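Below is one structure, written out as structure tokens; the observations come after it.
Omission of a single protein chain aside, the complex is shown with its protein chains in their original locations.
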Amino acid sequence: MALSSLSRFLVSRNFGRSADVKVSLWLGSKCGISTSGPDLATDARSTSFKRFADYTIFKGKAAMALSPILPTFREVNSQSSKLCKRGCVMMTFWPAIGTKKYDWNRKQVFALSPTEAGNLISLGPEESCEFFHDPSKNSSLEGQVNKSLKLSPTGNDQGYFLNLMVTNKIKGTNERFSVPVTKAEFAVIRTILTYILPHILGWSQSAISQLPQTASNLHKQGFGTRPDPALEWEM
Amino acid sequence: MALSSLSRFLVSRNFGRSADVKVSLWLGSKCGISTSGPDLATDARSTSFKRFADYTIFKGKAAMALSPILPTFREVNSQSSKLCKRGCVMMTFWPAIGTKKYDWNRKQVFALSPTEAGNLISLGPEESCEFFHDPSKNSSLEGQVNKSLKLSPTGNDQGYFLNLMVTNKIKGTNERFSVPVTKAEFAVIRTILTYILPHILGWSQSAISQLPQTASNLHKQGFGTRPDPALEWEM
Amino acid sequence: MALSSLSRFLVSRNFGRSADVKVSLWLGSKCGISTSGPDLATDARSTSFKRFADYTIFKGKAAMALSPILPTFREVNSQSSKLCKRGCVMMTFWPAIGTKKYDWNRKQVFALSPTEAGNLISLGPEESCEFFHDPSKNSSLEGQVNKSLKLSPTGNDQGYFLNLMVTNKIKGTNERFSVPVTKAEFAVIRTILTYILPHILGWSQSAISQLPQTASNLHKQGFGTRPDPALEWEM
Partner (left out) sequence: MALSSLSRFLVSRNFGRSADVKVSLWLGSKCGISTSGPDLATDARSTSFKRFADYTIFKGKAAMALSPILPTFREVNSQSSKLCKRGCVMMTFWPAIGTKKYDWNRKQVFALSPTEAGNLISLGPEESCEFFHDPSKNSSLEGQVNKSLKLSPTGNDQGYFLNLMVTNKIKGTNERFSVPVTKAEFAVIRTILTYILPHILGWSQSAISQLPQTASNLHKQGFGTRPDPALEWEM
């Protein structure tokens, strides 16, 4: 009885509102829900309470936002899962249509891969870099839309120009966005890219899931009293 | 019955004391509480157990403390929330009134924005920077109180002078605080600003809330045996 | 009754599938399970839901993956555990057998120790380093298999050549893998090594386990109103 009550409690949660992400995570368990009624969730993701955050820079000609997209894991068996789609850092650009006004409907996006994020992290003050993306790569539309993102120094270690160009041969359009990024703003970008890299690669989730490793059956005499020079792996 | 008992257990918690932040987070669920009685919390924040921390530097003329203020999220719907107010790093200054004595009632604060924090993180050893704030910006009192925070190098890569000036035209006052920060203290400041930036921008909360992403319905043959060169996004 | 139901709920979980790592962690408690029936877990690790992640670089002659191996803790008594085996960062190499095709069965591994990871983190753009491992060290097979990993700069601050050589005297084989790593890819490697170091040393788990420290019985008058210059240790 306690079990079914608890389960009903879990299911009923789906219709309520909660500010607490921990509860949502706990409710992500399909096992708890499925034993007491229909599973309302079609996907593990739909039961989780998501929080969206970004870092947005508002400039004269355009605004640019960075936001994290975490990876997706796929179950290998009932005991483990493996990363099946890497995350990225999504850059979104909007053109300005007046002072501090932007056209929110004319956005263009550019998904920074982990290695491209690494490129920005290690970019020297006088260095440039350029990335080319084709969102239709490996499909029949390959080559129809081309995106290029270029960073070039503004000079005197004062930051970078961030330029996105999107050429759409189907629509016959060619959009350009230019956002000057100050040294301070780029320090924020570098800091959050450094922070998010282990997350979009799945390393942070891997680190958490391996957490409860205690070899409880391997007690040996004298253990715990001193460091041991022979603790390291060699492989 | 188990459910209502559990709920009473949860509600009764509000009158007790707990050293355990995890329990508090769990109790943050309005759903669990509201099904068994009146919701005592008027705001999600009031049910959480907060811990306050700072990094304070005590010097001859003044003391200066840094402490983190996290962002606020707002629900978009029952499934997700979005950052509605960025966090900041609050700097508080108190004047000295004797050896190791400070006037705790005459404090002045300066809220470092994420980009200003980025400025400090990337400040070169011989560089200066200055920020201007008006706490009444966009109100009828705009321009009445002006604050400026200036960092200038003490020379020889030995740290910075941190100077806050607060001019209050209404009160006719002009307060100045000066705190010399050593290179070691500035390394601590740089380290905790780097640490807290993803938190005050909401990226850390976003990363946690997206955690349980497992595409459990997408099993494919041979998955899990090897890395796949085609895992990355291109967008 | 509620207790036994809850316990059955916990045990039954072992036969289901869950996408939620938090639930798995909670279920890691042997106490909860053992009071209601046989303990199905032979080891604390077998009850946890693991997520595997890596960072893989695919190049012309070989592919190379990095993945974290977390440390193992051993119980000292019912209140505490101590790290008994350090983690590492596992490097895996596979030879190419065609364009974007690799022989997944002919892999070789090299387990980076924390200090070797520190070596890569601090490697200057024009510096080299080399590590030698003997997986049979301190056994009767010592010296039969020798592994060397060498990093040497490609020149002009453009990255490093990563070379693994494995000599197996028993099999009479000598395998070589060479992977050029760009500056951007090495920035990713440096970032994730920096991230994972506290985890493979067990510091992150130590930090979490010490979390609920509140000296609730030590209230003193006036506490909480101001910073205290005498808060620091001197030992």
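Residue numbering begins at 1 within each chain, and the chains themselves are lettered A, B and C in the order written.
Following the convention adopted for this analysis, contacts are C-beta pairs under 8 Å (C-beta built on N, C-alpha and C of every residue); 3 or more make two chains touch, one makes a residue touch a chain.
The model shown is predicted, which means the values in this text are computed figures rather than measured ones.
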Touch criterion as defined above, residue of C:S81, C:Q108 or C:T182 at the omitted chain: C:S81
Touch with the omitted chain, as defined above, among B:L151, B:V179 or B:I192: B:I192
Sites on subunit C contacted by the missing partner chain, in the whole complex: 1-3, 6, 22, 25-26, 28-32, 34-35, 44, 71, 73, 75-76, 78-83, 114-119, 121-122, 124, 129, 194, 197-198, 201-219, 223-224, 230-235
Residue ranges of subunit B at the interface with the undisplayed chain: 1-2, 5-6, 8-9, 12-13, 15-26, 28, 43-55, 67-76, 81-86, 88, 90, 109-111, 113-114, 133-135, 137-138, 182-188, 191-192, 195-196, 199, 204-205
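Everything that follows uses one rule, which is that only the chains that are shown with their structure count from here on.
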Subunit A on subunit C, rotation in degrees - Cα superposition, rounded to nearest 5: 90
Chain centre separation in whole Å, for subunit C relative to subunit B (CA means): 30
Subunit B residues counted as touching two or more neighbouring chains: 2, 22, 211-214, 216
